[in-house]
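What follows is a short report on a single structure.
Showing chain A:
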Amino acid sequence: MRTKQLFLVASALMVSPALLFGAGTISGKVTYTGTPAKQKTIDMSKEPTCAKQHTTPVTTETVVAGPNNVLENVVVYISAGADDASAPSQAVTFTQKGCQYIPHVLAMHIGQELKVVNDDQTSHNIHPLAKVNREWNKSQPPGTPPLSEKFDKEEFIPVKCNVHPWMHGYFAVLKTTHYSISGENGGFSLPNLPPGKYTVTAWQEDYGTQTQDVTLTGNETKTVDFSFKAKPY
Partner candidate 1 sequence: MGKLFAVIVIVIALASAIPIITHHWFWSDISFAPPEDISTHGHAIDEQLSDTMIEAGLSFLAAQILLGLFVWKFADRKPDAEIKTFPGGARVMVIAALVLVGTEILALGVLGQKAWANVYFRPAAPDALQVQAQAGQFAFYFRYAGADGKFGTPHPDKIDEGNSNFFGLDPANDVDSRDDIVTGELAIPVDREVHLMMHSKDVGHSFYVRELRIQQDFVPGLDLSVHFTATKVGKYEIVCTQLCGLGHYNMKAYLNVLSQADFDSWMKQKASEQ
Partner candidate 2 sequence: MATAIQPPEISKPEPPADRQHSGGAGFGNFVPSGGPLRALEDSSHEATRTGIWVGLAAITMSFAAFTSALLVRQTTGTDWHHLTVPPIVFANTIVLLASSVTLEIARRRVAAYARNQGVDRLVPLRWLAATLALGILFVAGQYAAWTKLRAEGLYLASNPNSSFFYVLTAVHALHVLGGLGGLLRVFAKLRSPILTLRRSTMDATSYYWHFMGILWLYVLFVMWIKL
């Protein structure tokens, strides 16, 4: 997960005009207040090939909270201010392993190639419930080549597997390459930003979005923290 983000950042680096100007960075932490809903244990007994891949019980990932109230899987991105870069040529990969989506939330640039891989010994079915983009619903038997798709409009798309109802994830299709997904420590970082005024948006699948305005002048690192209000149910 970590490496994936580094990779994304790297890819962002390549296409970023910030190489020419001075590069600032926006980084910070995503936390919550209150008590988040208890994540439920997933019963995979229906799919033995997946069940036996997990030694510890698997839980839902709607709200993944870490120590000292940090939140994982929050997409933080520049929603305004950054120039629209064209789609990176590298594909992002969405893996189905042990009847789970890895990563749970996958961010990509509009028009960027999305590869969907099935690492399981069972048939999966990828069904992005898109509203703005085109909704599609394809099955992927084990051992078949990766599906290749792309989305051309900005949208947060819930993804489900019709065969395994508990499998849910998200595609964050963004207009920018400046995005980062908070990790175990809830931290994120948006590097290589040329000086300017930015709107930073943080999106959590259950809690919605928050935005903050940031102004970067030259080579500096601004810290922006987001805090969501957690609901017990």
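A word on the picks: all candidates are chains of the complex that A comes from, given by their letters.
Note that a residue touches a chain if its C-beta (ideal position, glycine included) is under 8 Å from a C-beta of that chain, and two chains touch if they have at least 3 such contacts; residues count from 1.
Every value quoted in this text rests on a predicted model; they were computed, and no experiment measured them.
Participant: Tell me which of 1 or 2 touches chain A in this complex.
Facilitator: Of all the numbered candidates, the touching one is 1.
Participant: Once bound in the complex, which stretches of chain A touch candidate 1?
Facilitator: 37-38, 40-47, 57, 60, 62, 122-123, 125, 139, 158, 160, 162-166, 168, 205-206, 231-233
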